[in-house]
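A protein chain is absent from this complex, but the other protein chains hold their places.
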Amino acid sequence: MNIWLIAILRFLAALALMLVNGVVLIYMLRKVLGRLHVRLGPMDNGPWGLLQTPFDVLKLLSKEDPTPKAVDKALFWLAPAVVFVPSLMAYIALPFSNTWTIANLPLGLLFIFAVMSIIPLGILMAGWASNNKWSLLGAMRAVGAQVTYEVPMLMAALPVVMMAGSLNLGDIVNAQSGTVLWVIPNWYIWNVPAFILFFISGLIETGQTPFDMAEAESELVAGFATEYSSMRFGLLFLSEFSNTFIFAALLVTLFFGGWQLPWVPASALSAIGFLPPVLFVVKTYIVIFFLMVIRGTLPRVRVDQMLALGWKFLLPSSLAWLMVTGVLIKVSQVLAVGR
Amino acid sequence: MHTPDPTAISGALDAIGVSAGVEEVAKLGVVCRVAPADSRSTLRAFKEGDLAFGFLVDLFGVDTGEAVDVVYHLRSFSRDEDVYVKVEHEYGANLESMWDIYPAGLMPERELAEMFGLTLSGHPNPRRLLTTDGCPPFLLKGSEIRAEDEVRHRERQVVAPENLERTVSSLEPEQSPHAAPAKMPLQEGIAAPSAVQPVDLPAGLHRAPTGVDELQTERLILSMGPQHPSTHGVLRINLEIDGEEVIGSECHIGYLHRGIEKLAETRRFTALGPLMDRGDYLASMHAELATSLATEQLLEVEVPRRANWLRVLMGELNRISSHIVWYGPNGLDAGSMGPFLYVFRDREYMLDILEDITGGRMMFNYMRPGGVLRDITPEADGKIRKFLKFFNQHIDENDEILMGNEIFQARMKDLGVFSKEGALAFGLTGGNLRASGFDFDVRRDQPYAAYPEMDFEVPVSTDGDAYARCRVRLDEMRQSARMIQQCIDGLPEGDFTAKVAKVLRPPAGETYAAVESPRGELGVHLVADGSDSPYRMRYRPPTLFALQAGEQALPGTLIADSVVLMGSLDFVLGEIDR
Partner (left out) sequence: MSRIYGTGILKSMGIAFKNFFRQPITLQYPHEKMELPERSRGAVVATFDDEGNPKCRACLACVRACPDFVLQMDLTTDPETKAKHIDEFTYEVAACMFCGLCVETCPFDALAMSNEYELSRTNTEPLQYSLLSDVAAAVPPKRDPADRPAPKPKPPAKPADSAEPQASGSESEGADGEGDSNA
């Protein structure tokens, strides 16, 4: 087919994925938080409140869009786009199955990290352009946090890359197939320090509780997004949920074997065409559920404590663990050769 | 509570050359009357000399018809004595601030000067507290609130365009509020530096923000405004920040000022209940109880034993529910949504119990002079027992989920530390004071109702930081549950109220009654003149003092901390603004 047509179809697939994902995640968040708080969550619109999010989206679309007089118009207009588009772009590298990837990039992981680091720029644009001190504070906090944790996040993902031998996310998933000693699945979750470091860094990168100070509701009202309303706010909000999905998807890909089931050979799964993507999405949603439980429970870490955590603890630890993993891999290679 | 020795007081004052009239007034205590020129030296003698009355309980005014009586209510904890220093000022005279002797008077002085038409000198922040320019001095008898115009008659309420400018000018003599004040935009609300007399601030007190520095452009003045998810009530704090650190802070209150003290002068004594309910709306029982106690002291009525036990029962239920309203949002300020809802489940159950007994969920209107309004029903009795069963288990869980969380501890520890002397100097009472190591509880030390018969402990901590305040309040909740159990098990038979007339006319006199509300010592100073409504009712809000202490403790913290610090002080704007 025409290469441009394929490209447009792929783009539409990513967009559809992002939108559907956003809708489902918002509903899931409200229901999960509701059950955690011993209450019901949305119930009125549609059976069990299923139509709540579509109605919310309709509401956002039909809302008036007031732009405060003193904002920097170009930045104010561009900022939601700069925040939204990188999230969209990150979807194209996710491996839904052996063959189902929107774009099978050889540097998939690096691409995702690179693209996600554009988001703090958008947040800063939003905060600055709003001409609102509260927004500015929120934006400054967000940028400080996300810039700090980009390096540890990459460093924490590198042991996995070293073990798999490739930055291509599909290869990383395939490297996790099979079992060790016929019982333990060969998932990289056993590399627990890398998992913990990546988990914490990712929580901060995506602005999740307990590190959501960019949007700390009880302090900064809505943080950098205070002056936004209607679909501009919708874009910012949607991008936050997309980041959550991408982070969870990365966790699943890097540490939980991607679309694979334990003890089931990968080829058998791939034979059933639609099963791997479904498994992938289910696993991602389980991880997201766990993230939501954290969101509903833990208090927020203060900004300076969090930055101290990043610079003084996570960065050195991730470097150290990288070295240790390298040594261990070399040792295991030597042992394997020597045997 | 002992009566101080009048001769010792006269002796001490004669020694410094002040002629004072010291006499013992029935139902009140020892009153010492001095001239305005001697007020500062008198207060200094009271504080620093042998007399050692180191604690300012309250500072307020009474319009006697010819002059304004400024009353300083002082207390000596070591001897357990209270004394009243009354200074008579002419209308429109100048009040000299004595904040350097008793820092607790910082905000009450501003309110006094504004409400009685006096000017204020020597104060670091001599601005109106509760009302804006254009409001007359409300508590003067000459400012009438005509009863019919208060609430009804919509066609008579006109919003004139000139009423829409809201400025808050200084109360200093040179800038008399009666002259045209300098128009300051409400957004900034900062006194022009040259107009405020610089006062040497001792260590530990920080000046209110003085404006953006001309050379450095890093400092912002942020208005944590009246609409904010985390200021507990309508409170506005102007924060001067440098990056994330708070350098200066100034609290603006008065958004919830309804004139409770003035309205009390038009209400009958039995109708004071609903009015006081709406002061500290979370601790309505305690506010009503304080008023009832004061009225009973004036009437010299004896309350039956069962009524006293019911008062304790209701008060402790109210205490737990008030602490829950503090605890849940405290977690929410820190970012944690779960505990908020878990504790509110218990509170809903408690409010159901209270509705069973009193008929209202928040505005109880239950305590009356002479006893309580109604007896407890058997269903309510059963519900209370059931509540106690699951509450004791839940409180441990709710304690663990937030207080045991390291993130929460990291936020709260070493935040807003008040030393014992600092807390006493600022007039803090209640949980805030006990967390700083000073063991004073009105229920145990100046008992009222059935507390002498109750077996309870008073939790005290010595850390003085926000975490200690949380810990003290959580332990208080457990002690309250213990007391409720004792009340339910041991409720004596008898009447639930003494026989009092429907329209009460206490004989002329004045008295003070204090209760231990969840926030501190809630006192009501009642002046009666023989008619069916009070002549002057003063509501001593325990958290006004906590607020001014918090305002002084804010500089040096981060913005995120400021929210948590103010939350840990547990104030309610309803009683601060009245």
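Lettered A and B in written order, each chain numbered from 1.
Criterion: a residue touches a chain if its C-beta (ideal position, glycine included) is under 8 Å from a C-beta of that chain, and two chains touch if they have at least 3 such contacts.
In this text the structure is predicted, and so the values were computed from the model without any measurement.
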{"item": "Partner chains on view for the chain not depicted", "value": "A, B"}
{"item": "Given B:Arg258, B:Arg374 or B:Arg482, the one touching the chain that is not displayed", "value": "B:Arg374"}
{"item": "Of B:Gly359, B:Pro452 or B:Gly556, the one touching the omitted chain in the full complex", "value": "B:Gly359"}
{"item": "Touching the absent chain when the full complex is considered, from A:Ile172, A:Leu298 or A:Leu315", "value": "A:Leu298"}
{"item": "Residue of B:Phe60, B:Phe138 or B:Tyr342 touching the missing chain in the full complex", "value": "B:Tyr342"}
{"item": "Residues in chain B touching the chain absent from view", "value": "147-148, 150-152, 267-268, 270-271, 273-275, 299-301, 338, 342, 345, 348, 352, 355-360, 363, 365, 370, 373-374, 377, 379, 397, 400-402, 404-407, 409-410, 495-507"}
{"item": "Residues of chain A in contact with the chain not shown", "value": "34-40, 43-44, 293-294, 296-298, 301, 305, 308-309, 312-313"}
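We take it that only the chains that are shown with their structure count from here on.
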{"item": "Centre distance in Å when chain A and chain B are each reduced to the mean of their C-alpha atoms", "value": "48"}
{"item": "Residues of chain B touching chain A in the complex", "value": "220, 222, 228-230, 244, 331-338, 340-342, 345, 401-402, 405, 407-408, 410-411, 558-561, 563"}
{"item": "Contacting residues of chain A [partner chain B, same complex]", "value": "33, 36-39, 133-134, 137, 140-141, 209-210, 212-213, 216-219, 221, 295-305"}
